[in-house]
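Here the structure is laid out as structure tokens; the discussion comes afterwards.
Of the protein chains in this complex, one is absent; all others appear in place.
Chain nomenclature is as follows: A, B and C, assigned in order of appearance, with residue numbering initiated at 1 for each chain independently.
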Amino acid sequence: MRYLIVGNSAAGIFAAETIRGLDQAGQIIMVSQEDNLPYSRCLTSYLLGQEIPEQRIYIRNDNYYSETGIEFIGQNVEQVDARAKSVLLANGEKLSYDKLLIATGSSPFTPPIDGSNLEGVFQLRTLEDAKKIADFVPNVKEAVVVGAGLVGLKGAHGLHELGINVNVVEFAPQLMPLSLDSEAAGMVAGLLEKDGYRFYLNNKVVKILGEKNNNGGMTVSGVVLDSGEQIACQLVLMAVGVRPNTALVRDSGVKVNKGIIVNDRMQTSVEDIYSAGDVAETYDLLWDENRINALWPMATAQGIVAGCNMAGIERRYEGSMGLNSAVFCGVGVISAGILNLPDGEGQVFRAAEPQRNYYRKFILRDDRLVGMIMVGEIEGAGFLSALIRKRVKVNKTVVNQWLTDKISYQGYFSEGIPMGKVGQ
Amino acid sequence: MSNQSMLIDLTSCIGCKACAVACKQENGLAAGNTFLKVWLKEYLKDKVVKYYVHQACHHCNAPRCQAACPVGAIERREDGVVVQDEDKCIGCQVCVTVCPYGGAKIMANGKAGKCSFCKHRLKSGVPSACVTVCPTQARIMGGREEIVREAERRKAELLGKGCSTRLEGINDIQTKVIYLLPE
Amino acid sequence: MGFYIRPQVLSHNSKPMAHHGDMRTSICSLCNGGCGLKVSVDQSAKVQAVFGDPDNPYNKGKLCPKPMEIVQTLYGPDRVGYPLKKVNGQFVRISWDEALNIIAQKHLNYLNNDGSGSIVGFTSKIGGSYSKLALSIFSELTGMANFGTGPICYDSEEKVRKAMFGSGSASTPLSDAIFAKLILIIGNNCAQTKAGQFQWLQEARRAGAKVVVIDPRYTETAQQVDQFIQIKPGTDGALGMALLHLIIKNKQYDEEFVREKTKDFDQLAKAVADFTPEKAAQITGVPQEVIEKLARDLGTSRPAMLWPGRGIVCVNNAGSTLLAFEALMAILGNIGKPGSGIVSHINGYGKANNLVPPEAVVKPHRKRNAQELYQALEEGEIKMLYIAGNPCANWPDSNRMSKGIAGVDFVVCHTLVLDDSAMLADIVLPAVHWLEESGMQAGINRVMQWKEKTGEPYAEAKSGGDFFRQLASKMGLPVSCFPDNPEEAWELERTHNPAIVGITVERMRQTPGGVHYPCPENGEESVRLFANAVFPTASGKIELLGDKRVELKYSDPLEAPGNAGMLQTEYPYLFSTVKVAAHYHTECQYSEWARELEKPYVELHPLTAVELEVTDGEELRIETATGSLVLPVRITHTVPRNVLFTQPYYTMKSGYETLPVNSLFPVACDQAGGNFVNKNILCRAYAERRLGR
Partner (left out) sequence: MPKIYFRPERCDGCRACELACIEKHSQTQSIFMANLEKPSPQSRIRVSQSANQFAAVVCQQCLQAMCVEACMTGAMQYSESGAVIHDAKQCVGCWMCVMVCPFGAVIPLAEAKKAGKCNLCEEEKLPACVLACTRKALWYCTGEEYEIKAAGELECAT
């Protein structure tokens, strides 16, 4: 059996390791645009901020490919030919496969802003991006980060760690609009502002200004906001979102919506082609529809499921859900599930103590926990995210206690919280 | 075949363990994996009490394993069958530690496993494998009321012979599998 | 660095069976219970699973665990698929042709140089009726003496019964239990040994029968019945004689039947005249009142059935015990009527005669009994052996047997698996499993059922029927004597045996549950023997004292063969084997499931355990005059003091890797001259840890 895996991040390597574990004899070929050892993209901002040395960004050791018997090819895959069961590499070479996994992830989206091609405009996704920024920052004092999502804020943090003044511009009225509510976002904003960050909410960059540099090119000198305000800066970090890398499957018959559509076995609409990770649109168990949940834990779980099914062991993927964890100025922030239900739907439990950066919010729908946010004391958060995943009815008195008490696993208790029928 | 109950009459069990092997065969369980374990128990009261324990899932009405499973891999279906989904199981074995009956068991690969009431057979209206083979009617299956009636009848009959027994699963704790035990 | 994936947890533990397979009907050939099977077979004719046949009137779809364990034996790692030849201690694969050539040449050599007596067969029930018939034809053509399962299982029982009634077979089908008023089960844990048919006893009880179990152990059978009588091991004969004494004294016997249909009644009465219940109570440990009550019950409950088990057959005083109980049934008139008689798995239906033209018959130039065989092996009188079975585990003094077999010049083993005996062979031949061959299978209900072939033979496995025919051809023997297939074999057997001539393959196939035998030309079945009260003995009557080779006289098991001459001070305990439902002799141990269900152990009374300073699970070494064995202890109140019980299913060359228990039993037969003894043998025991282990 010849397994071809496109992409060497979370989904790709977990799939490869699963296949290797189940099929010692099979040939595993991994192709990636990035010609290096598997590393964690989530750690690029840590690398940028010099919080970790480069070697720690790699999540597998130096001899990884040879030890696991994976053939690695550092090439971009241009095109999948499903009928011929082969892929076309950027260097013109063709690779055939018996089972193909597309785990190409996603790429930052660059909005059409005037000046976005100037020197000093960056995005932060890959190791290479981080290195490029690192090379550039010695001349930077002032930076603008476009987008206050998790990626933007982590990038901002990296720059801030280097002693750069960071200005964050966000279109929405709050930070992290997809993973926090306004109250928690306000709390995070307060924390960061105290640390020297400046936020421009309800705003967007309409133009990036440039000036001639010594090399004859144009370098960033500032940005113009929608409000008319100008911010002088030497670096712009674009973090306004990502798009799945689906270009390689065009004309292959693989159905694509926003991402590649897969079933609960991670199979695409074309036989023997599987997809997992940020590029795949998988079942979201809270929204009960296919969605992209571009998250590390989902990518690994999907990779394992894909690997099993590719190696002939039928396994089903339960589904994804939104889950985020971040630390701002030493304060942990965790959110999970559905954070904003339409008005009148569900029930919300909330507790806030801004003076000690403590916030908890639990969202119930049909007596089931569907979402939560925890700022500050985050111990036991996993039990709640598991409850959300489990979709069981919960006892409201206990949920109320969790607003202030320690949260702990209840399954040992005979009157344990999760009871009743699983599912919707 | 919904609302099916099972009676396990340990006073009629001859310990041949056909049920245990039928279970293995039916559910494709390799050595080391058991949903049903039959073992001898013996103690002294006013007489020697000797019977074979049938250690397996009782299919509780309020299963503790379901409450304890952190990932929702165990579910009590509408027909009362408590099923476990191997795909969801993460192998924490908590279901095993909370079950008062030793019903959820540690399988050879470390994940948990348990009796599924042969749910694949129920679908086609066939009783569970263990019931079909039992040579002594120690395992029978049928509608809940019918099974409870039969259990009470056997209990009364045994009492008439001076043998006191106890029924489990129809009083304070309700289970789909009812046990008639010698006392 | 650790790992991020644990592949072993990704596969599924259970794969519920999809019932797609072709379901074929067959008959279980393990314990002679004759349970109907439904065998699910896949497209490549591989057996997938075994179920009970709901249409079989005898087991009604119910089953014990044994047949379900088969699939694992059939395709398990121990199964032999190809002929093997031992070269420098290692087995190498050879062709059937080469194997047959070697065997034929060796056989002819020994036959010419050492005589027919130098070649001996050890066969058990491998294959079925086809193999059995071919073997008997081959034996007649070559003068080869055969040792079947008789000496280790039923010889005493069969001989005593034959001497009394003229037929050694069971006289009554088990299904007759529902007509009985009283069923006496003695030395027989049928709940374990005939589990698939146990429902008949339950039905009998529902129909009003009283079931009495006499056993030293509180067995699973004893648990399920109306009365359990615990008796000292090996003293059943005394109980039987006291019962005879009481029945005769109280004139509760069937006077007319005794007068018309039995012989030697006066001698019988004389023999038990002084065997009072007081005396029996002293010997057996059964209170006098209980004996008297049982006699009254027997005297007043007719019809009654007797179901003796190995507990009174494989013992050193079997003959007189059997004589006593069967005479008891006879004088009570419990013979030939519905719900009476003797139940047994012995299904003798006579031999087919004249299969071989008289001029071609070769008589064995030496006759030996089973005991003498050991010496003959040791002294090199036997040059060549055909083994189909596992004598190294199932015959007593297994170490001696193994040594004997190892010393034989040339050993051929026709076998399913590489067991203890096969390992000693020079040529190993792959045998078909009984599910892979059709044939006639008799059962505990006195019926002959046609067992259909279900699976295709594994690899190059061959039936004994084919093997002996092809061997005969290589040896230049008249091949025309041999049948070509199981159907033809049965046709041959039926037409050469007037007792079963009415039972054709077609008739068996068409009759659910099979045909009761004998069934002569007129096609009439005999549900129970002696229904016409005619007995095929010399006198035409029941000879109450048999052929007098066995005396109706109680003999103390401690003074009887195997124990006589042993010092009780040195060997203070008794040692016995008892069976479990998951195993049939040593055959099922190649199933992983069976090994998981049953682990060997030795049962001890708590006080015996205290005396031996062992607790539950600790290892105990048991020693007899012939060997020693270490087993974990299971303490139980259900066994008498000073008696140790273990099970006879484990061997060295299987997953158990335990010395076969028969190595502890001496080569001893009871007075009836039939059975080897595997119960009530003196032993000593001590905690294994004392040896510093």
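Just so we're on the same page, a residue touches a chain if its C-beta (ideal position, glycine included) is under 8 Å from a C-beta of that chain, and two chains touch if they have at least 3 such contacts.
Treat the numbers as computed from the prediction; the structure is a model and nothing was measured.
The chain that is not displayed touches the following shown chains in the complete assembly: A, B, C. When the whole complex is considered, the residue among A:35, A:51, A:71 or A:271 that touches the unshown chain is A:51. Contact with the omitted chain, checked across A:137, A:223 or A:323, is made by A:323. For chain C, the residues touching the absent chain in the complete assembly are 1-4, 6, 9-10. For chain B, the residues in touch with the chain missing from this view are 37, 39, 41, 43, 53-55, 70-71, 89-94, 96-98, 100-102, 105-106, 109-111, 168, 179, 181. For chain A, the residues touching the chain absent from view are 10, 14, 40, 42-43, 46, 51-52, 56, 59-60, 296-297, 300-301, 304, 323-327, 330, 332, 334, 336, 378-383, 385-386, 406-410, 412-416.
Just so we're on the same page, only the chains that are shown with their structure count from here on.
With centres set at the average Cα position, the gap from chain A to chain C is 70 Å. Rounded to a whole number, the gap between the C-alpha centres of chain A and chain B is 45 angstrom. Averaged C-alpha coordinates give centres for chain B and chain C that are 34 Å from one another. Among all residues of chain A, those that touch two or more other chains are 315. For chain C, residues that reach two or more other chains under the stated contact definition are 8, 11-12.
Touching chain B in their complex are the following residues of chain C: 8-9, 11-19, 49-52, 59, 61-65, 68-69, 71, 191-192, 195-199, 202, 218, 220-221, 223-224, 581-582, 592-597, 636-638.
By the touch criterion stated above, chain B contacts chain C in their complex at residues 12, 14-18, 20-22, 24-35, 38, 42, 44, 48, 50-51, 86, 91, 107-111, 113, 116, 118, 120, 124, 132-137. The touching residues of chain B, when paired with chain A in their complex, are 62, 64, 66-72, 75-76, 78, 87-88, 94, 98.
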